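Contents: one structure, followed by commentary.
Yeah, one chain of the complex is gone here, protein chain that is, but the others are all in their spots.
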Amino acid sequence: MNPTPFNASASAQTPFTQGLPGPWTAIFVAVALAIYPLVMSALDQAFYVNLGSRVLIFALAASALNLALGYGGMISLGHAAFLGIGGYVVAVLANNGVYSAWLSFPLAIGLAAATALLIGVVSLRTKGVYFIMITLAFAQVFYYLAISLPEFGGDDGLQLARRSSVPGLDLSSALSFYFFVLFTAGLAFVLLYRLVASRFGRAIVAIRENERRMAAIGYPVFRLKLAAFALSGGLCGLAGALLANASTSITPHTLTWHQSGLLIVMVILGGSGYFWGGLTGAAVYLILEETISDHTEHWNLVLGALLLFIVMAAPNGVMSLRQHLAKRVGGARGHGTAPLAATSHEGEAK
Amino acid sequence: MSYLIIEQVLNGLQYGLMLFLLAAGLTLVFGIMDLINLAHGSLYMIGAFLAAAFFQAIGSFFPALLLAIVFTALIGIILERLLYRHLQRMSHLSQVLATFALILIANETIKMIFGAQPLMIGMPASLSGAIEIVPDELYYPSYRLLIIVVGLMVALGLYLLVNRTRIGMWMRAGASNPDMTAVMGVRIKPLFTFVFALGAALCALAGALLGPLLAVSVGMGESILIPAFEVIVIGGIGSMRGALVGSLLVGMIDTVGKLILTLGLRTLFDSATASTLGPTLASMSVSLLMVAVLYFRPTGLFPARG
Amino acid sequence: MSQIILEVDNLVKRFGGLVATDHCTLEVKAGEIHALIGPNGAGKTTLLAQLSGELPSDSGRILFEGKDITALPIHKRVAAGIARSYQITTLFPKLTVLENLALSVQARTGHSFDFLGTVTDETDLLDGALQTAERIGLTDVLNHVVGTLSHGRQRQLELGMAIACKPRLLLLDEPMAGTDPEESQRMGDLLNTLREDHTIVLVEHDMDAVFRLADRISVLVSGRVISSGTADQIRNDPLVIGAYLGDEESDHSGA
Partner (left out) sequence: MSALLSLENVTTGYGPSQVLYGMSFEVRPGEAASLLGRNGMGKTTTLRAVFGQLPIWSGEIRFLGERINGMPTERIAQMGLALVPEGRQIFPNLSVEENLVAFSANRSASAEPWTLERIYSMFPRLKERASNMGNQLSGGEQQMLAIGRALLTNPHLLVLDEATEGISPLIRREIWNVLGRIKESGQSILVIDKYLKELIRVTDRHTFIEKGRNMWAGDTAMLTDSPELWERYMGV
C-alpha cells in the first residue's frame, strides 16, 4: 500500500481532510461571487447587491466562529461580543470624526482579538457546559456596557454619518461596497484556508478529537486553543467592522446572545468543521430569512421549526448533518446506528 | 437609610428565591439528564401567561396559579416525551441549537395567541397590603413575604427530595450513569419525565408568583434565563445546594448592588445617569462574579459530579 | 554502574484528606525496565500522572537526568524526553494510524504554531510516522481508521503514540490491560525490543509479564515504595508478600 496520508485522495476521509476545498472549487466560488453583483447591478437590483454584502459579512463571521467551534470544538455562545466590538470600534471612531478604514479596521480586529484572548484565558480553563455558559456571560458584560454607557448610544446604538473611507475607493455605492467586502472577506478566507490546512489547523482539530492525548504527546494545548480562539475573535471583529459599515449603524442588538445563537445556527446550517460551512450557512440563512419574511411575519417560527427538524434529522448530532445529507443525496445505503461506521467512507469520495 | 437597605435585602431574598425556583429545575435537568435547556425560561414565560389567562378567565389568583402549574407541567411532560428524551443523547451543541429553536417557537407562538401586549395578573386582595416589620419605620408588602415563604418551603422540600428519598437517590444515580441505573432495575424514562415535569412546574410557580409584580410579556423568559444560568454555573451544575447559594448570592448582588451602585454613582454622575448605570452595572457584576468563580473553581462552588 | 535517569524524592499528592502519594521516593536507572506494582488504590496511576505532569505535586521533587522537572507542564516534559501511554486506550479514533502517529511526530518537531504552511508536502512527519509504525508492527494498517482496528492493535498504537515522541523515558500504564494472552505475549515481545532505546517505567497487573520483563521492580503500597529490587528480591521480600502477592506462589497465574 502506498501511504499518502495527508491527501484528500487518501483511502478514507478523516477529520483532517474532510471539507477542505480543492483549487477549482475555490476559483469557481471566487468567480461566482465576483460576477453576482455585476449581474444584479445590470438588472438594477441594488437590493440584491446589498444582500450579497450582508451574506459575505455574515459568512466571514460564521467562518470565524467555525474556526473555534467547528475545527476547535469550542462551543462559544458569546461570539456576538466580538462582532459587536468590531462594529462599535468603527462607530465610535466615526462619531469622533475618524473615518479612515486604515485606522478603524485594524483597531477593530485588534481589539476584538485582544478581548477574545482575555476571555479565552479565563474561559478555556473550563470545559463543556461551563465553557458555553462563561462565554455567554462575558458577552452579556459587553451587552450591558453598550446599553449603559452614553458614549455608546444606549439602547439606540450609534449612527454613522457615512461609510469608512478607503483611499481611491468610494464605498457609498452598493456595488463598490460589495467589492470592498468581497476583497476583505476573500483575504480572510485565504488566511482561514491556510490556517486550517496548516500544522496548526491539524493540531486544533486533533485537540477537538482528543485533548488529553494531545497534551500527553507534547502539545501546549491551552496555548493552541487560545490562539485559535483569539484568531476567531479577531476575524469576527473584522466582520463587525464591515457590518457597521453595511448598515451605517450599530445597535446593542448585535451584542445579544440571540445573535451569538444565530451565528452558531449559520455554522451548523452550512456544516461545522467544513471549510465552506460559514459561507454556505450565512447564505442559506439570510436568503431564507429574506424570502420567508416576505410571506409571513412569523419568520422566527419557521426558523425554529426548521432548526428543530435539522437537529432531529441528524441522529448522530448536527456534526454529522453533512455526511448524512451526502449519503441521502448520494442514494447510498440507509443509515444504521453504527457508532463506528468508519468503514463505509468510500461512498463519500468524489 | 438602614431600613432602605433592609428592604432591599428582603427584595434580594425574594428575587433570589424566585431565581432558585428556575435554577432548581434547570440544575436538575442539567445535572440529571445532562441536558442544556436554553428553553427553560420559555417554560417560565408559558407558566406566567397561563396564569394570566386563567386569572382573566376565573378572576381568582390561587386557582389560576394552581392551574398554571398543572398545565405547564403537562406541557413539560409532552416536551420531554417528544423532544428532550431524544435530545438527551445528543451533543451539547445539538441541545443548544434545538432549545434555541424552542425559544423562537415559544416566543412566536405566545405572540400569536396573546398578542404583543403585556398581560397583568391581579394580586390577591388579602395580600395586597403591607406588614409592619418595624413599627412605623419598616413596612414590607405581604405579597412579597408570601413569595419568600413559598420559596423557602420549596427549597426545603427539594433538599429533602433529592437527599433523603429513594427517588432522589435514583435521580442522582441516573445523573451519573443512566445505563447502569437501568441495569439496577430503575425505570429511567419515567424518572426523567418526572424530573422534567417538576422543573416545569417550578418554572410555572415562579412565573405565576411574579406575575402580579412584573408585566407578563414575551421575552420575559430570556431576561431571567441568563441570571438563572449564572446561578447554576456559580453553584455547580447538578447541585441543589449550589443552586440555592448561587440564587441568593445573585439575588443579593443584583438587588442590593443596584441600590449601592446607584447611590455611589450619584456622587460621580448626575442622578439620571446614575439610575441607568447602576442597574446595568449590577447585572454586569453578576456576570463578573460568575467569571471570577469559574476562574478559581472551574466547576462551580459545589461541584456535583464526582 | 548505570546512571540514574529518574529520581523521585519525597513526592506527595493529596486529594482532600486522602494522601494518594505519600512521600514517595524512587530511583530509575537508565536503560532498565522498571516495573511499578502494588495493590489497587496504592497510587500507581496517580504517581504516573505526577511524573508525566498531568497532576501537580504538593511537595517533593522529580529529577529527570539531573534536572528538576517538578514544576514543568506536560508539553515541556515531553520535550525534555518523557512520554506516557494510557491504561484506557486514548487515541484519535476517527483518524488513520498514520495520522495518529504523525501527530506525535509533529509535536516533537515543533511548528505547531506555524499557521500558514500546508502539511500535504511535509515528508518529515511521514517518515517519523512510518518509522514508528514499523517498530510497533502496524505497517499493514497504516491507512486504516483507528476506530476500526481490533483492541490488541489499538493497544500497540497506544504504545506507538508514546514512542513516536522519541522519549528517553517511557511511562507505560498497564500496556497489557484488556488484552488476551496472545496479545499480551506480543506486547511483551514488543516491550523487550524497546529497551535498547528507552528506559521504561511499567505499571502492570499482569504479574507474569512483570516478572518476565522487568529488570527491577518497585512495590507501591499506600502511596509509598515499600521495596525495590530484582524480581527474585521482590518475590522473597516478606514485606511484599504480606502486602501484595499473598503467601501462595501460584497466584500469578491467569493471563
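To keep things simple, chains are lettered A, B and C as they appear, and every chain counts its residues starting from 1.
Note that in this section a residue touches a chain if its C-beta (ideal position, glycine included) is under 8 Å from a C-beta of that chain, and two chains touch if they have at least 3 such contacts.
The model shown is predicted, which means the values in this text are computed figures rather than measured ones.
Considering the full assembly, C:Thr179 is the residue among C:Thr179, C:Thr199 or C:Ser228 that touches the omitted chain. When the missing chain is restored to the complex, the residue among B:Val9, B:Ala130 or B:Met169 that touches it is B:Met169.
The omitted chain makes contact with subunit C at the following residues, 18, 38-42, 150-152, 174, 177-183, 205, 207, 243-246, 248, 250-255. Where subunit B meets the missing chain, the touching residues are 166, 169-170, 172-173, 175-177, 179-188, 304-306.
Going forward, only the chains that are shown with their structure count from here on.
The minimal number of chain-to-chain contact steps leading from subunit A to subunit B is 1.
Ranked by how far their CA centres sit from the centre of subunit A, the chains are topped by C.
For the pair subunit A and subunit B, the distance between C-alpha centroids works out to 32 Å. Work out the mean CA point of subunit A and of subunit C, and you get 41 Å between them. Each chain gets a centre from the mean of its Cα atoms; for subunit B and subunit C, those two points are 49 Å apart. Those residues of subunit B that touch subunit A in the shared complex are 30, 36, 83, 86-87, 90-94, 96-98, 100-105, 107-109, 112, 222, 226, 229-230, 233, 237, 273, 276-277, 280-281, 283-284, 287-288, 290-291, 294-295, 298-300. The residues of subunit A lying in touch with subunit C in their complex are 1, 3, 5-7, 10-12, 14-16, 194-195, 197-200, 202-203, 206, 209-210, 212-221, 223-224, 227, 340, 342-343, 345. Against subunit A, the residues of subunit C that register as touching in their complex are 52, 54, 73-75, 78-79, 83-84, 86, 90-96, 98-99, 102-104, 106-108, 111-120, 122, 125-126, 129-130, 140, 142-145, 147-148, 161-162, 164-165.
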